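Inspection log for the structure reproduced underneath, given as structure tokens.
One chain of protein is taken out of this complex; the other chains stay put.
For reference, chains read A, B and C in written order, and residue numbers begin at 1 within each chain.
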Amino acid sequence: MAGNSIGQLFRVTTFGESHGPAIGGIVDGCPPGLHISADELQQDLDRRKPGTSRYTTARREADEVKILSGVFEGISTGCSIGLLIENTDQRSQDYSKIKDVFRPGHADYTYWHKFGIRDYRGGGRSSARETAIRVAAGAIAKKYLKEKFGMEIRGYLAQLGPVAMDKVHWNEVNNNPFFCPDPTKLDALDAYMRDLKKEGDSVGARVNVVASKVPVGLGEPVFDRLDADIAHAMMSINAVKAVEIGDGFAVVEQKGSTHRDELTPQGFSANHAGGVLGGISSGQDIRVSIALKPTSSISIPGKSINLDGEPVDMLTKGRHDPCVGIRAVPIAEAMLAIVLMDHLLRHRAQNLDVVCNTPDIARLQDE
Amino acid sequence: MAGNSIGQLFRVTTFGESHGPAIGGIVDGCPPGLHISADELQQDLDRRKPGTSRYTTARREADEVKILSGVFEGISTGCSIGLLIENTDQRSQDYSKIKDVFRPGHADYTYWHKFGIRDYRGGGRSSARETAIRVAAGAIAKKYLKEKFGMEIRGYLAQLGPVAMDKVHWNEVNNNPFFCPDPTKLDALDAYMRDLKKEGDSVGARVNVVASKVPVGLGEPVFDRLDADIAHAMMSINAVKAVEIGDGFAVVEQKGSTHRDELTPQGFSANHAGGVLGGISSGQDIRVSIALKPTSSISIPGKSINLDGEPVDMLTKGRHDPCVGIRAVPIAEAMLAIVLMDHLLRHRAQNLDVVCNTPDIARLQDE
Amino acid sequence: MAGNSIGQLFRVTTFGESHGPAIGGIVDGCPPGLHISADELQQDLDRRKPGTSRYTTARREADEVKILSGVFEGISTGCSIGLLIENTDQRSQDYSKIKDVFRPGHADYTYWHKFGIRDYRGGGRSSARETAIRVAAGAIAKKYLKEKFGMEIRGYLAQLGPVAMDKVHWNEVNNNPFFCPDPTKLDALDAYMRDLKKEGDSVGARVNVVASKVPVGLGEPVFDRLDADIAHAMMSINAVKAVEIGDGFAVVEQKGSTHRDELTPQGFSANHAGGVLGGISSGQDIRVSIALKPTSSISIPGKSINLDGEPVDMLTKGRHDPCVGIRAVPIAEAMLAIVLMDHLLRHRAQNLDVVCNTPDIARLQDE
Partner (left out) sequence: MAGNSIGQLFRVTTFGESHGPAIGGIVDGCPPGLHISADELQQDLDRRKPGTSRYTTARREADEVKILSGVFEGISTGCSIGLLIENTDQRSQDYSKIKDVFRPGHADYTYWHKFGIRDYRGGGRSSARETAIRVAAGAIAKKYLKEKFGMEIRGYLAQLGPVAMDKVHWNEVNNNPFFCPDPTKLDALDAYMRDLKKEGDSVGARVNVVASKVPVGLGEPVFDRLDADIAHAMMSINAVKAVEIGDGFAVVEQKGSTHRDELTPQGFSANHAGGVLGGISSGQDIRVSIALKPTSSISIPGKSINLDGEPVDMLTKGRHDPCVGIRAVPIAEAMLAIVLMDHLLRHRAQNLDVVCNTPDIARLQDE
């Protein structure tokens, strides 16, 4: 059934396949009065865009977004915003060979068995290409949250295969093609990726996203908790297999005396919780971490079956990122922005004040 | 706004505070024709019930569930099912001391700042007591899935503090108060918990849940993916801070050649994906793992502030589980059942066959 | 699928059958800080209650509502509010005869064919008894709207069979068992009802509801228009077959020069539109009119069939209102209140001011 929407009050609905004429979406619920231009959305889209470095897919897409409605003379009207990105570099001929086989690790098998039909060109609807519209929609949310509340939503590559970052220098993140916050690791990343490409293999990654200056009070217990909705949004990103809030899995071995963030008149003395208590934002930084699997599109042959259930040897050609986790950074930021925006509106519906002045001693530092 | 519902077609809505007269819920969307009795729901409720061992809270609740509607002569009618559990052991006097202070690590601070009012008795709505209704509702879903499709949804304690289980013997899980699947670890668990109680501290845990004989095709891309909805449901459980599907965070260091589950005419040759590809179930076991934080209600004093922002020393009295993760096992099973039930109905809406015969070579073994 | 909820942000979900142990509901999304007591809800319930006059069903129900959650020390907490009314006068024995037959004009036939099972006692879920919870939930909405914005939501019987009211004296409505606003018609109503009872027949009615001091701006185009949601809510009341906003069907023969409500610096010069323009409230009175069919439970024999499709002669016994439209007045008020409350919250979510000061020249007068 209808599963292509996210959000209740700030609601994003998308359509489009990898090799169709266009992808697009509708942002419903954006408050009126926000200055929005296609150029601004384009900035985040360009960060996600394929073909920007030798580490990402060679597919070249302009990814030029058009705003078709909901913005009048540069200002949002409160009506639904139509977004459109035409697909320009489709190369459908690349994909005809995989028409009758299921690529291992892909959604080919499940789409086929669910729907009995699939657009096999480039993964069709299951392609990560769809996430471009998420980024455009997220850019609208980001702008609103920043402009009205000073909220900042930023992500970075925390680990790529064995290479884990040690430090977070926020102002370095956008200076390299890896969204890497630790410049001392750039050589290691470069070397690792070169080897990977030689092998024809791919690798997983960890991406962290942090929202700062979040108002206290966002989240609606008991099911639509802020953290539950974040988990949903993050796990809806292609290739994501795990989500952590705050200390995440480290809590398994923690004791209560360590984990509970004590309160002082100056604010919280730590942020193990990741900015959410009882499903409601505490005013501290929201800290989210996600794991992205290695893409299954690699040039090492693998076993699979065809539509008749007969064994075949597969070798995925086409142009693919050896680490899809890298380009996931702006996508994860967009999803967090969409969830926060939605919950901000939900909070405000009850005529509750939006308060942003919580002191936050434990805020993630950029040393 | 309205956040007390989960599910689209199989929709569970709950109400009730820890120390109010009752907790309850409505299950809307249960198909007609299912045999349901309060006794059957009670079986799962008894597994979650407090006061069953010296390792869980001493609060004693009968947790007796009543079915008020939607079942006629023992059979579901397709109409909404009303569920009610009266609170019998409320002891409100225990809680009057915490009226004006925020217990560190609890939802006191966030509920107060969000709503400007809170039912402080036992955590009010933020108490895990609310999950009893989830278990009752989940038992309905479990029964339907088992009866119609042979689906089996089972959980166990995978780790408690430093004690990690090595083996999974499914038939041992319900033979001990820990939901522990590895009998060789029972002594270690017992010793660890005894020490913990002496310290007055608490500890985190990891719980795994597995759904077997899941039909192929459940899940609605691109936002309402099966794994995204599982992540949402799991993160909505009190104290959960992380969720993994399949290999979870281990994928960060995996290569594509390892991670992708190859296909053979006999079925998948591995299950790194955890039974979900492209957001749709593959027919393999759904493997979910969650992390539960240590409860913040411990008898070691901690720093906090009162409503006026002044520093106070807190010492949480009352009756609390030293490891809330243990009792989370039936809750996690219930949430997984609710999500699968919801997606089964969503799948069927499109007149798609429900197919359960996928060979599953990699199914989790009980050796 | 799940169809027992109404509203997005102020969401009411109900359960319960005519002859089950209880009916109940959950109100989710009520803002915190509202003084609510069971006594206040009871006042509207008592207006709807059966057995209050010789013109309504002889069934006697205390209809005593209990608030089980969401209200702490008399004040709403922002958490879900559980409502419960126990069924005390059930007399199941009355209904065993209709177990195997379909009463003409009732939902027996459709429930049976939809679900393959039905609780035949008193109509089960299809009984108007369910509306008691709507009235209780609506009373919460009414109180909020009145207290915060001065909104007034009032209904009256506009026509009963051939007896149409000529004038609307608001302060007469609750002084008679008919909710009749025109005292000159009371004798005619009384005579008509006496004759009807003698015949053993029933009759339809028209009920009007008016909301005054409605803020400008409520309603979300293009599908969730205020008038569209009002139409939905009204048509969801048992026995309602038609809904009008403003001039309703009279517009068919109107010209544009007559219908359009001109604007002057002092306000609108008329209210043909019924307070809604383009799906958004204009600040004028919302005027709604509904038609309720005559109940099919009459003591005049009728033709029908049994479960085997064989012809039977039916004679509905039991205790029934000869005009169900009368008791629909508080129900219609409740539904209008629920819709306005929901849209008020939706409006406010976008940080839009709630403005109530529109001059309204054309407001319905009580001369």
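A few notes on this one:
We adopt the following convention: contacts are C-beta pairs under 8 Å (C-beta built on N, C-alpha and C of every residue); 3 or more make two chains touch, one makes a residue touch a chain.
Quick caveat, the model's predicted, so the values are computed rather than measured.
For the omitted chain, the shown partners it touches in the full complex are A, B, C. Of the candidate positions A:45, A:81, A:239 or A:252, contact with the unshown chain belongs to A:81. For the chain missing from the display, the contacting residue among B:37, B:266 or B:350 is B:350, taking the whole complex into account. In the full complex, subunit B contacts the hidden chain through residues 8-9, 29, 31-32, 78-79, 221, 345-346, 348-352.
Mapped onto subunit A, contacts with the missing chain fall at residues 1-5, 7-11, 13-17, 20-26, 28-29, 32-33, 66, 68-70, 72, 75, 77-82, 84, 114-119, 124-125, 345, 349. Residues of subunit C that touch the chain left out of view are 1-6, 8-9, 14, 102, 104-107, 109-111, 113-116, 125-126, 130, 159, 161-162, 196, 201-206, 216-217, 219-225, 227-236, 238, 241-265, 269, 272-274, 276-283, 291-298, 300, 302-305, 309-311, 346-347, 349-350, 352, 355.
The criterion applied here is as follows: only the chains that are shown with their structure count from here on.
Among the remaining chains, the Cα-based centre furthest from that of subunit B is the centre of C. Remark: the per-chain Cα centre closest to the mean position of all protein Cα atoms belongs to B. One simple way to say how far apart two chains are is to compare their mean CA positions; for subunit B and subunit C this gives 39 Å.
Subunit A and subunit B have CA centres that are 26 Å apart. Chain centres here are Cα means. That of subunit A falls 45 Å from that of subunit C. Contact with two or more other chains is made by residues 8-9, 29, 32, 78-79, 345, 349 of subunit C.
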